[in-house]
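Shown here: the complex without one of its protein chains, the others still in place.
So, subunit A:
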């Protein structure tokens, strides 16, 4: 092990890890939003939208993220669709270098597309665990459909869904390792490019390992703590 090499390259790895964190953050936020949307379509019994959501869930759960990213990054621009110019994404893309914006937008869309379906499944499991009487009791207390959701159903459903959600958050962070294929400088890309320059494979593999460990382990511990808190809330 060449510790000097490791020390000099820590800043580069921190920067790469920062990108991974940014991607995961937006991926998690958007996938939670998508997941909630899909579940609410079922909750408010909107048949057409519910079916549409179901088709989306099946599609994204049964195809690999890698292909989704390839499709978004290489195929969509050929049809004249540039994700980095579309409204919420163009603001998020301001946080990265201009040359990276198309890939960054694609990565966020891809992660949200994949994660949304998994979050929807986790949330649905939470909703299904709430007993039918609870829905009826809320309504008979005079809550509107929305108030019933907000004050009666959601607190109970979230407590159950939390374990699924936290597993999905970890899953999404791990999935970000794939974004190296669309040339985003994340930990994997950095390891590969430094490896072809320096051939210090052992040190680089060690740093790759430590990089992901530093991101995932604290988060995983935090999430399991949160899960316990919610369960007894």
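As a convention for this text, contacts are C-beta pairs under 8 Å (C-beta built on N, C-alpha and C of every residue); 3 or more make two chains touch, one makes a residue touch a chain; residues count from 1.
Please note the rule applied: contacts and distances are computed from a predicted model.
The protein name that UniProt records for the chain not on display, among "PLDc N-terminal domain-containing protein", "3-isopropylmalate dehydratase large subunit", "Polysulphide reductase NrfD" or "Amino acid ABC transporter permease", is "Amino acid ABC transporter permease". Interface note for the absent chain: among A:68, A:112 or A:168, the touching residue is A:68.
Residue-wise, the contact with the chain that is not shown comes from A:212, picked out of A:43, A:135 or A:212.
By the touch definition given at the top, subunit A reaches the unshown chain through residues 58-59, 61-68, 70-71, 74-75, 78-79, 174-178, 180-181, 188, 191, 195, 201-202, 205, 208-209, 212-213, 216-217, 220.
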